[in-house]
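Right, one structure below, let's go through it.
Of the protein chains in this complex, all but one are displayed in their positions.
Order of writing sets the chain letters: A and B. Residues in each chain are counted from 1.
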Amino acid sequence: MTVEDRLAALEATVVHLQDQLDVLRVVASYAPSIDGGMKGAGLFWAEDCVYDSDNDDPLRGRAAIEALAERIRGLEVGIGHNVSFPVAVVDGDRAIVTGESNTFVKVDDQYVVHRVSANRWELEKVDGRWLVTSRINRLLDGTDEARALLRRGAGSGVGQD
Amino acid sequence: MTVEDRLAALEATVVHLQDQLDVLRVVASYAPSIDGGMKGAGLFWAEDCVYDSDNDDPLRGRAAIEALAERIRGLEVGIGHNVSFPVAVVDGDRAIVTGESNTFVKVDDQYVVHRVSANRWELEKVDGRWLVTSRINRLLDGTDEARALLRRGAGSGVGQD
Partner (left out) sequence: MTVEDRLAALEATVVHLQDQLDVLRVVASYAPSIDGGMKGAGLFWAEDCVYDSDNDDPLRGRAAIEALAERIRGLEVGIGHNVSFPVAVVDGDRAIVTGESNTFVKVDDQYVVHRVSANRWELEKVDGRWLVTSRINRLLDGTDEARALLRRGAGSGVGQD
């Protein structure tokens, strides 16, 4: 290969590596931004984002995410999210991240495991920044809907979808 | 350094970075592929893989991994794996990944922490794809066997082994 070809190949690969780390960091920001009650918690999300959790009506838009963070900030109870190290698959300017998460809630001086769920995060790179456009969260309760989210995401890493 | 030397150094480093992310993604795929009951759950494993968990006889080969995923898919109980962000050490075409994991199981409308264990994953790069050749999983129950797995893996990152 010519120097030019090698440089171009390196540049493309390096962008892809950076994208993977950036995507993982945006998803990793969810738990501390929400548990921390961060005012700008919506900055990791696209303007027209949708967060669909089986508990509730979907949250739509950054303001809804920030209202969630503000609500957590006002709670007197101890809450912590835990995100299992997820599978991130980046394809150009889109990415899918899949994995389990759970919440711990302090009840009477003892932490209990409140929810254990499956997650599918979809992200887009907009003006050079990765943003969450969609998150689907489903309780791992023995029914197939949550399981289907997980196997679809794991499969996308090996060309099964 | 000449342009040629700098290109060659960059190419080697970029392969190493990509390997680290690929290795982490393969290990991250375990939980969603199993919790999701994915038919191709064995695709992350080498043909002659061994998964040695202290509960049972070791699982051997891809079909045994896929039978595990299928068994999970048939359960009516809610189950979720959690993988603590692990230490990945890549050395050429081999990698070792070390860290804690646990399972949550839903019992009578409450999730309980079923197992907390130490893991040592060994991977090989075969025809450009990273595959798990061996996983050892030992319960963190106060005995030394699980602890030894963890300190060996942590030590390999700083040249202690």
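General remarks:
Criterion: contacts are C-beta pairs under 8 Å (C-beta built on N, C-alpha and C of every residue); 3 or more make two chains touch, one makes a residue touch a chain.
Since the structure is predicted, the reported quantities are computational estimates derived from the model, not experimental observations.
Note on the undisplayed chain: of the listed residues B:Gly40, B:Gly61 or B:Gly155, the one touching it is B:Gly155. Interface residues of subunit A with the unshown chain, by the touch rule above, are 3-4, 7, 10-11, 14, 17-18, 21, 24-29, 31-33, 35-41, 43-44, 72-73, 75-86, 104, 106, 110-113.
Contact between subunit B and the absent chain runs through residues 3, 6-7, 10, 13-14, 17, 20-21, 82, 84-89, 98-100, 102, 112-118, 139-142, 144, 147-155, 157-158, 160.
Methods note: only the chains that are shown with their structure count from here on.
One simple way to say how far apart two chains are is to compare their mean CA positions; for subunit A and subunit B this gives 21 Å.
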